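For this view, one protein chain was removed and the others were kept in their places.
Each chain gets a letter, A and B, in the order it is written, and its residues are counted from 1.
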Amino acid sequence: MAYSSAEQHHEPHSFWTRYVWSQDHKVIAVQYTITAIAVGMVALVLSNLMRLQLGFPGRFAFIDANHYYQYVTLHGMIMVVYLLTALFLGGFGNYLIPLMVGARDMVFPLLNMLSYWVYLLAVLVLMASFFVPGGPTGAGWTLYPPQSILPGTPGSDWGIILMLVSLLIFIVAATMGGLNYVITVLQARTRGMTLMRMPLTVWGIFVATIMALLAFPSLFVSGVMLLFDKVLGTSFFMPAIVSMGQALSYKGGSPILFQHLFWFFGHPEVYIVALPAFGIVSDLISTHSRKKIFGYHMMVWAIVMIGALSFVVWAHHMFVSGMNPYFGFFFATTTLIIAVPTAIKVYNWVLTLWHSDIHLSVPMLFAIGFISTFLIGGLTGLFLGNVSVDIPLSNTYFVVAHFHMVMGVSPILVIFGGLYHWFPKVTGRLMNETLGKLHFWVTFLGTYAIYFPMHYLGILGMPRRYYAYDNYAFIPASAQQLNAFITVAALIVGVTQLVFLYNLVHSTFRGRPAGSNPWRATTLEWQTPETPPGHGNWGAEQPEVHRWAYDYSVPGMAQDFVPQNSAVAGGGDDHDQTVVKAAPRRGRKKT
Amino acid sequence: MALAIVLMALVAAAVLFHFLSPWWLTPLASNWGQIDTTLMITLAITGAFFIAINLFIAYCLIRFRQRDGHRAAHDPENKKLEGWLTGLTAVGIIAMLAPGLFVYAAYIDPPADSLVFEAVGQQWQWRFRFPGRDGRLGVTDSRFVSAENPLGLAPNDPRGQDDVLILNSEVHLPVGKPIKVLLRSQDVLHDFYVPPFRARMNLVPGMVTHFWFTPTRTGRFEILCAQLCGVGHFNMRGYVVVEEPAAFQAWLGRQSTFAHGATRTPVAATGAALPAQGKLLAQSRGCVACHSDDGSARVGPSWKGLYGKTETLADGSTVQVDPAYIAESIRTPNAKIVHGYPAIMPPFSLSDPELAALIAYMKTLSDKTVAQAGTP
């Protein structure tokens, strides 16, 4: 089992084995990332098309109600599942886990490769639904039956079938990848890399992966059963129905059961994309403010707590669904309790900035942007989790604004920050900073312009998933002007992403050479002998770890960072324990 | 530096926006002022956190920005601070949750003396039912649903005979009396949402859900569907007219009961002009959910300028819109599908006089005529 010498590790030589059928986690990570960004662009275009209709209703004749609902559905599903989940776990997870824990690769490289190809298959099946008769499903990303499989919904023949099949395939891919990530973290850490020395990025991805392994089965179950109801005529979720004047043969099923199963997956899914973002942003903030992360233990604890608690809050999506009303008390309470560890994370990020040495590099800009948007999203979550406040707000634009802030924009900002941060390791080149800043400012300010006012449309009572708002007396005409403004902002943000794509491609070939550790970071991925890291990552000798990941600005050291594999004495290693004990005394003397 | 200023500006803009925004809660029209209060408490607490944390970040960005020769402090851990912050957060959470749960307890506990009525949803229209003199609603089942019995009442349940059926999308309610709304759907999920009432609930096929409220203001309010229910979702409208109890009783008295043929729309009886009857029919049968009268796009083709026009069908052939074509399109909608529209219109069995009324109405929406009129 042990890795004895470099030769034993056959380096792939042909183009095909190196870049296509590659089993190298770094190549697979790039494949995942490119694919996810590509579908993400589709979802972005769809969102801009929706915005065109909402901002300038009826002006674009080709966006009829059918198309609008198809766009909403595909946009939501792609963003949540095929972009964010795939990019965080398959992209960042694949690249960073082995490098950050000092492994040579994932534990099961073949499985890792399969995971990518199966993911790609899922994406292709989903995209195929644009080309089948009736088009993709327009059931909303929640796919609630009975509506999702009945003729009043666009794409209720082929679209919904392809959507469900694609999801099932995706789950298989995610499970293959997930097994790999979990076992790699548990088994393949290099010498000295204890769990409590791991960077928070790895912690975030690790816990998110475990959650994915526990939550996706629930989606699988609801997906399979819905597929059976659609194709084989079973009645798992379908009660007796008169649809469009016709009595159907279904009877006795429970639509609410689907919602329970869906949200048992759906809520943890929010954290499956949030926890990696939490982890990554912690490392970005620490590195770029040259200071150890505030309260590392608390941060790990909070990640684990949030992960665990997020399995007992799902029905806050169902306060007005008609489920047993007494559940409301329980789920409102658990939901608000989860706010405590979440708030602790926010405090610790901002406290890390205190007395630090902030370098406002592009990754850091995105990290700060994340704190600000996540803050809004988290706080508006308290409205929706607090059951009685949710009652008037449920299914309005307040919800749309909330979840875009908390799980749309915020994780996306972290993804951008992470890409700018790790791009030099992947390619050996830096991304263009001016373009990066332009990208940041437009995206960050645009986000506020789009979503901040949207909360107020929701409070007014404008329902979501509306194709048009003709002749509703309670909506003032000014709301339409606001919608036009939001659309313009969304278009600008959309176009600006092209700047990012250009930067990405241009810098890959023309970027300034970065050296091996441009951010002067402590974590292992920056200590590889070659940049980009070669096959097997570490040359002849795997690194040995002597300290935790946050030895920044240690007093008495020549440099303001000490790499994890450096054996010099001193620093907050092993870990802050010693520091914690000393803390009260020193703290008192200072004040 | 720029980022610090922007963050401060964002906070200022957010606060300004909040106070200047013309978009805010609709004026309350029910007893659920407590929901608004809880919302305001939540807003105040979260707003304070929003401002404080953003300003703190801005301060750090200015105070601790990179300067030459400056190094970050190697602060020790500070459990005490973490403890305080956790405690403060917990207090804030409890201050929001406690009133929230208190209001919710009232929300799920309808008063015993509530007036009961039923709202029935169907793609994409609303209908209503009140219990008759016996104060009880009759049994329903989807098996009984037909064009003649659209709400699916059991034909031989005695309790149902005197039920008052409202087969159009406007319902009246008395002001000042607690009302328990029973919700039933015949096809998919819907949601009964009247923003000024604050209260709402989903309609779930296969079961009866409910919620309650007391209207406190007279007026005409819009009912929206707020749970995606297919392409016509955004157009599934209804109206609640809240009026003085006497006016309400009078209105209720004018409606017909199940036993007295409420379902047969009294076209001939009303004596109104034929086009006006057709317009009423279009509203009560829910045609307007999918067909506009002003040329605006909905699920189905607009009726404006339809009569006499030449339509292109899905198979490429063309047909002139004459009475025969209209009759066929209503009674067997899938026989000919207009190009560009989904085949989702349900068949309606209308009587000949009803059909004539609808066609008369459509004629008024078009300036074209049909050369040799086919017979409907």
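Methods note: a contact is a pair of C-beta atoms (placed from the backbone, for glycine too) under 8 Å apart; a residue touches a chain by one contact, two chains touch by 3 or more.
What we mean here is this: contacts and distances are computed from a predicted model.
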From the options "Oxidoreductase FAD/NAD(P)-binding domain protein", "Sugar ABC transporter permease", "Cytochrome c oxidase subunit III" or "Phosphonate C-P lyase system protein PhnK", the chain left out of the display has the UniProt protein name "Cytochrome c oxidase subunit III"
Among the displayed chains, the hidden one touches A
Cross-chain touch to the chain not pictured, restricted to A:Ser22, A:Ser166, A:Thr184 or A:Ser289, is A:Thr184
Checked against the full complex, the residue among A:Ala38, A:Leu120, A:Met196 or A:Leu257 that touches the missing chain is A:Leu257
Checked against the full complex, the residue among A:Phe228, A:Phe329, A:Trp441 or A:Phe485 that touches the missing chain is A:Phe228
Note that chain A touches the chain not displayed via residues 1-3, 8-9, 23, 102-111, 175, 178-179, 182-184, 186-191, 213-214, 217-218, 220-221, 224-225, 228, 232-236, 249, 251-254, 257, 260-261, 264, 536, 542
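One rule holds for everything that comes next: only the chains that are shown with their structure count from here on.
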Taking each chain's centre as the mean of its CA atoms, chain A sits from chain B at a distance in Å of 33
The answer for chain B against chain A in the complex is residues 3, 6-7, 10, 14, 17, 21-26, 32, 34-35, 38-39, 42-43, 45-46, 49-50, 53-54, 56-57, 60-61, 64-67, 70-82, 85-86, 89-90, 93, 96-97, 100-101, 103-105, 107-108, 122-124, 141-143, 145, 147, 152, 183, 186-189, 191, 193, 195-196, 198-207, 209, 221-222, 224-235, 237, 296-299, 340, 342-348
Per the touch rule, the chain A residues reaching chain B in their complex are 58, 61, 64-66, 69, 134, 138-140, 144, 146-147, 150-154, 239-247, 252-256, 289-292, 294-295, 297-298, 320-322, 325-326, 328-329, 332-333, 336-337, 339-340, 343-344, 346-348, 350-351, 353-360, 365, 368, 371-372, 375-376, 379-380, 382-383, 386-389, 391-392, 394-396, 445, 448, 452-453, 456-457, 459-461, 463-470, 472-474, 476, 478-479, 482, 552-555, 560, 572, 576, 579-580, 582-584, 586-587
